[in-house]
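Missing here: one protein chain of the complex. Every other protein chain is in place.
Chains: A and B, in written order; residue numbering restarts at 1 for each.
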Amino acid sequence: MGLRVENLRVYYRTLRGYVRALEGATFSVADGEIMGLAGESGCGKTTLGHSLIYLKPPMTYIEGRVFLDGREVPIWDMKRMNEFRFRRISIIPQYAMNALNPTRKIGRMIAELLAAHNVDFNEILPELKRRLDLVQLSHDVLNMYPIELSGGMRQRVVMVISTLLNPSLLIADEITSALDVSTQKAVCEMIVEFRNRGFVRSTIFITHDISILYQIADTIAVMYAGQMAEKAPTEVILRSPRHPYTRMLIASLPRVGARYRQERLHGIPGAPPRLLDPPPGCRFRDRCPVAFERCQETPPFVEVEPGHFIACWREI
Amino acid sequence: MRAGIRHEFLYFALRNAKLRVGLSILLLFIVAALIGPLFARYDPNAYVGPPAHPPSPEYWFGTTTFGQDVYSQFAHGLRSTFVVGLIGGGIGTLLGILIGLVAGYRGGLLDEILNMFTNIVLILPTLAVLIIIAAYLTVRGILVESIFIGCTAWPWAARAIRAQTFSLRAREFVDLARMSGRSSLKIMLTEIAPNMMSYLFMTFILQFGGAILNAATLDFIGLGPTQGMSLGLMMNNAVLWAALQLGMWWWLIPPGAAITAIVGALYVMNVGLDEVFNPKLREL
Partner (left out) sequence: MGRYLGRKLLIYLLTFFFAVTIDWLIPRLMPGNPVDTMIARMALRADVAEVLRSYYIRAFQLDLPLWQQYLNFWIALFRGDLGVSTWLFPQPVIAVIYRAVPYDLLLLLPAILLSWIAGNQVGAMAARVRWLDNTILPLGYILTATPYMWLALLLAWALGHVAGLFPIAGAYSFNIRPHLSWLFIQDLLWHWFLPFTSLFLVMFGGWAIGMRNMIIYELEADYSRYLEALGAPQRLIRKYAFRNAMLPQITGLALQLGAIVAGALATEIVFAYPGTGYLILQAVQNQDYFLLQGCFLFIITGVLLANFIIDIIYALVDPRTRLGMTGE
């Protein structure tokens, strides 16, 4: 059944007013689908990922609904969400390398976390060990402190922990950004392997490195300044993107397989609007070469072909 | 961009309650220290009135066991408190900046040595050292006291600034400056120090408060200025001449209350400034 998000609107409350970081996102992720979520830095990827599991102030829920496997997920309720967290929705955070308590042995920490979810550590231990093998970690790590491991090892530990209870939805946030190319590849393969073995069903893989998505994602969603711009199967996005922003984004890639490090897109003049008081209508308007009057209104996110969604007045 | 940032700080600074409260109290006492002595009708050490007299229209804060005017002592003591804070805190901050910057920027052996030295002075109980120094000084003034206090108080600042410098040193703009062949001194003063301005300012505030407390304790032990008046000395005299046993609250309470208010205001201001400079801490 997968994940279904409808018109999700999440802002940050600040002293200066609301930062409109996520403005009406609508999309689905099917069972077994790995959806890549791409876009420039600050476009709201992390906001979207976090709001599905961990919507904590200053993040503020405005409106929208989320369904997982047909059941509504009460993302606005920090308490009720505990029932979903870890068991059904899980996350590998952007800061995975520092995500473990430095003064607790890893095994003990896992046991305490599991106990809080009424899972017996000893019962799950054989499976835990199998998964450690899978990510090529020695069983000894359970008896170590995080500081005794390298950053990469810590990240793999976090990957195993996060998926230990076979969640329906896994959010992986920029897990490859801090890694060198060969490690990146290994991590991506693990994510695919987790899906193939059924450890996780749907995955949202957040990155601003589109070339990585080419290797692992089934579909790609592109965000711009807090709004969904386009979502389509990977091949389609890479070969024949239709949203003006996506087109420029793909065109500015040196070639498929190379990665771009720059935070800003060089190919597109101008900068994204401030999300504190963004202009009404399509937020790409100022930089869009084909903008016209209609763009003063916010374009809807419509399915132009099966599985291909676009928010652009020119394309619908 | 820089002007924008400065504007932003001002915007939050004016809206920060802690900063406003702290600053108001501090200003109140600064004004009191500046103009208070002008209203004092007597020499702080002269025997001018009836002994142990409670506050009255004639003697606003009462008189001591010997008939000295407590208000005059208080007003002059307040002045020396600010002098000690300013000079002692200033020297402490300057030494801290100097040692912290050099150690953090140069690194290597020099850093090892300076760091070792910092650790040694940090562990030494400051007051014990001050006691030994003060005891052997025949004539002690507020100025000398401040200088010694500043010279023993810098390690805190040096450690913090060293750590900051370390992290700044690795940043791009410092690399650029270094490649352009500018001297280390210039880079430290023009590239690194300005980027820690808020931090340095907060360090100064803490050193200011620390110097005041240190001076108060030193004076209270009887190693305060041999000439002049200070709030700590007032408390020292009050205890020595049985103000406690005689219940002369007007002599016991004002000096310490002023110190508490000033130092407390400084600390609260510091927390406020931290919130202003550090967006993460800004309360909603």
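What we mean here is this: a residue touches a chain if its C-beta (ideal position, glycine included) is under 8 Å from a C-beta of that chain, and two chains touch if they have at least 3 such contacts.
Predicted, not measured: the structure shown is a model, and the values here were computed from it.
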> In the complete assembly, which of A:Asp31, A:Glu72 or A:Glu112 touches the absent chain?
Replying inline: A:Glu112
> At which residues does chain B meet the chain that is not included here?
Replying inline: 116, 119-120, 122-129, 131-133, 135-138, 209, 213-214, 216-217, 220-223, 232, 235, 238-239, 244-245, 247, 249, 252-253, 255-257, 259-264, 266-268, 271, 280
>> In the complete complex, the non-displayed chain touches which residues of chain A?
In response: 50, 53-54, 56, 81-87, 90-91, 93, 95, 98-104, 112-113, 116-117, 145, 147-148, 158, 161-162
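By definition in this document, only the chains that are shown with their structure count from here on.
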> How big is the gap, in whole Å, between where the Cα atoms of chain A centre and where those of chain B centre?
Replying inline: 50
